[in-house]
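All protein chains but one are shown in place.
Presenting subunit A:
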């Protein structure tokens, strides 16, 4: 990793600053409240968000890659920022599989970082992601796709509350004959979990989970849960499900397999990095 250089905070929207950085051919990490965009030579090489499973979650929770293989690659190549290359060289993953999973995670996180376009908090020139170069995407493509995804969700069902609120099933609604992805998403709706938590449980990208959830909402099967009416009348919501495991950075290997809430920890990490 390259030592970060301090830069002034800015209230400029992240998309505007990204455009400028792309034009300059900049390399480094741009933080917003929703996540971090990594640039190399003016192209987006990775994006992370607290609301989306990262590439390690997607690969290991799905069973595509044994956690040992993942952590071995982190141990051997994390410091050199070549984890992606290491996964391929060690025979754990085909190049195409790595690229598909990486792009899936990149555009998924980018949607949450850029679709609502909060202010950029900080740019650290030279900061590189530990995954290393897999596939670089033009900034324009990432910005356009994030906007397109927001419009796609709006066309399916124009209720943004679905995206962030705990979700509940509609009592007595008949969920007959749902496609596989939609029915397994509905099965995780329990009145407590949010879309991001459901995505983590399913080892599925959050945007793709949102598409299913908005379709379920459009079909009258799922609603966002309204805030609890009075304290004491209902038990506190349970923490995120215990399936959430390994924090996937080049951090020390976790000793406990069931961290309480990966998303919360990652949000804290982003906040610290943005300081």
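Note that a residue touches a chain if its C-beta (ideal position, glycine included) is under 8 Å from a C-beta of that chain, and two chains touch if they have at least 3 such contacts; residues count from 1.
Here is the rule we go by: contacts and distances are computed from a predicted model.
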Just to verify: the chain that's not displayed, which of "RNA-binding protein KhpB", "Xanthine dehydrogenase family protein subunit M", "Roadblock/LAMTOR2 domain-containing protein" or "Biotin attachment protein" does UniProt list as its protein name? "Roadblock/LAMTOR2 domain-containing protein"
Which residue of A:33, A:99 or A:159 touches the chain not shown here: A:99
Looking at A:33, A:145, A:159 or A:190, which makes contact with the chain not pictured? A:145
Would you indicate which residue among A:14, A:29, A:59 or A:109 is in contact with the undisplayed chain? A:59
Touch list for subunit A against the chain that is not drawn: 58-59, 62-65, 88, 94-101, 103-104, 107, 135, 145, 148-149, 152, 177, 179-182, 202-205, 207-208, 211
